[in-house]
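Every protein chain of the complex appears in place save one, which is left out.
Chain naming follows the written order as A, B and C, and within any one chain the residues start at number 1.
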Amino acid sequence: MYRGGPGMLAWVLHRITGVAVLVFLLLHIVETSMLLYGPQAYDHALALYKQPWFKPLELLLVAAVVYHAGNGLVVLVLDLFPHATRWYRTLFWVGAAAYVVVMVPVAVIMLRPLFAP
Amino acid sequence: MKVHVRIKRFNPEKDRRPYWADYEVPTDPFDRVLDVLHYIKWNLDGTLALRRSCAHGICGSDAMLINGRNRLACKVLVKDLGNRITVEPLRGLPVIKDLVVDMEPFFAKYRHVMPWLVNDEPPPARERLQSPEERARIDDTTKCILCAVCTTACPIFWGNGEFLGPAALVAAHRFIFDSRDRAAAERLALLAERSGAFKCRTVFNCTDACPQGIEITKAIQELKRAIVLSRA
Amino acid sequence: MQATRVRPNGWEWVSWLYMRVSAVLLLGLVLGHLYIMHVINSTDTIDFAFVAQRFATPFWRVYDLLILVLALSHGLNGLRGIVNDYTRPGGGWRLVWNLGLWTVGLVFTLLGALVLFSFDPSAFARR
Partner (left out) sequence: MPVHEYDAVIVGAGGAGLFAALELGRQRDLRVAVLSKLYPTRSHTGAAQGGIGAALGNEEEDHWEWHMFDTVKGGDYLVDQDAAEILAREAIETIYDLEHYGLPFDRTPDGRIAQRRFGGHTHHFGQGPVRRACHAADRTGHMILQTLYQQCLRNNVHFFNEFQVVDLLLEDGVAAGVVAWEILTGELHVFHSRAVMFATGGWGRIFKVSSNAHTLTGDGAAICWRRGIPLEDMEFYQFHPTGIYRLGILMSEAARGEGAILRNRHGERFMERYSPNLLDLAPRDIIARAMITEIREGRGIDGKDYLHLDFTHLPRQVLDEKLPEITSFARTYLGVDPATQPVPVQPTAHYAMGGIPTDVWGRVIRDERNTPVPGLYAAGECACVSVHGANRLGTNSLVDILVFGRRAGRDMARYLKEAERVPVAHNPDSDVREELERLRNSTGGEKVGTIREELAACMMEWCGIFRNGPDLQRMLDKLGELRDRYARITLDDRGCKFNQDLLEAWELGCLLDVAEATVRSALNRTESRGAHMREDYPKRDDAQWLKHTLLYRDGRFAYKPVTITRFQPQERKY
């Protein structure tokens, strides 16, 4: 293993989330296209999403998109201001903190139905 | 203080694949890893092969993977590693023997970016003038000692040997931003290629590892920006 | 010993720039989409009727079309970059992948556009 810094971790995650979200996007398009076959077909497809075990996956999807978007923002900052590379570690930790701040409430809201009586 | 050293060994004349060898070496905390390797080479096993010359971090010979990071063996002290030291050859370049890798692909990339000052205007009788500010613009990238630490720490390079790699980009930067140079456009065109600057995904392994402390990623970002601005 | 000069292939910067531009646009669109669909609402409440109601205004159709086109092109272009990182130029794998990516891109864009343009809830209204 190469012991890379935060930059390497950020990049690996960005890449993984990018591909994962792309795969989901393709699925999403297929499932949405069921609209053309009418309500039964569509609602049947959507029933998949309504399984309880899907909730965590849904959260994972949101988490992935939010991560990808957040890190994408960092990348954009680094592209716009080459000088910002000097503080990339700071950017990384600020980003990580912001990520936690956003994702904790989102997770609570999204997972609540699971625990609802 | 005794340290335990693991070295990834490979002798093309004997071994079919690399293997790990273990050594116990008496050291002083202020010893360099290079001293440790020399101890092994000169006392335990003379077949160990590694490049080195200056022994104080300025010639760039002894880049290797030490405890999971690319470093110069002569620039890292035992006290900063603890008593277990793992040494491997650089990633992404073919291994010739033990810690010696084939540097040709690396230098070929360096040569590719025209790493020489181009200015065919007749020179003045004395020096070409350059303000301290213009000089400062390239100060960082002139420090490169071509040790290959950065390029072989870049995951994009591991995956794709075509990538010019940070070191070649640093060399290009050094000339593109030199106020006396006249070939920036030509170099930028080379870097705009598929295997050029845009392959860099701001991973920062290069910057983190550079023994000269060069802000490599910053330089590469400046190059990307220069390419885009020159085209758009 | 001079390096051989390769004729510069001038499109990589366009791709790079496109990733940035699409990213900026996607940022608002995707996060808005996620917020509405997965946080305010949830998959539990989404069904045919919900979508039908949503698509009643052209605004959402355009919104979704933009996401569709941008996200697909951004994602596939991103994947193209990844493929280029692990395949050799001029090699067969790279060609196969690139063809595949283009095909997927075209097919899915068409499919998505077809849904967005031709979807007519009233067609199923009295069934």
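Side notes on the structure shown:
Convention: a contact is a pair of C-beta atoms (placed from the backbone, for glycine too) under 8 Å apart; a residue touches a chain by one contact, two chains touch by 3 or more.
Because the structure is a prediction, the values reported are computed rather than measured.
Across B:Ile145, B:Leu190 or B:Val228, the single residue that touches the chain missing here is B:Ile145.
Annotation: of B:Arg69, B:Arg91, B:Arg180 or B:Arg225, B:Arg180 touches the absent chain (contact as defined above). On the side of subunit B, the interface with the absent chain consists of residues 11-14, 30, 32, 41-43, 45-47, 49-61, 75, 77, 96-98, 100, 103, 107, 111, 114-117, 119, 123, 125-132, 134-135, 138-139, 142-143, 145-146, 175, 178, 180-181, 213, using the contact rule stated above.
In this section, only the chains that are shown with their structure count from here on.
Rounded to whole angstrom, the centroid-to-centroid distance between subunit A and subunit C, based on C-alpha atoms, equals 15 Å. Of all residues in subunit B, those touching 2 or more other chains are 224, listed in ascending order. Multi-chain contact residues of subunit C (touching two or more other chains) are absent. On the side of subunit C, the complex with subunit A involves touching residues 20, 23-24, 26-27, 30-31, 34, 38-39, 42-44, 46-49, 51, 68, 71-72, 75-76, 78-79, 82, 104, 108, 111-112, 114-115, 118-119, 124, 127. Those residues of subunit B that touch subunit A in the shared complex are 65, 67-70, 91, 153, 155, 201-205, 207-208, 215, 217-218, 221-222, 224-225.
Of all the residues in subunit A, the ones that touch subunit B in their complex are 1-8, 11, 75, 78-79, 82-83, 85-86, 88.
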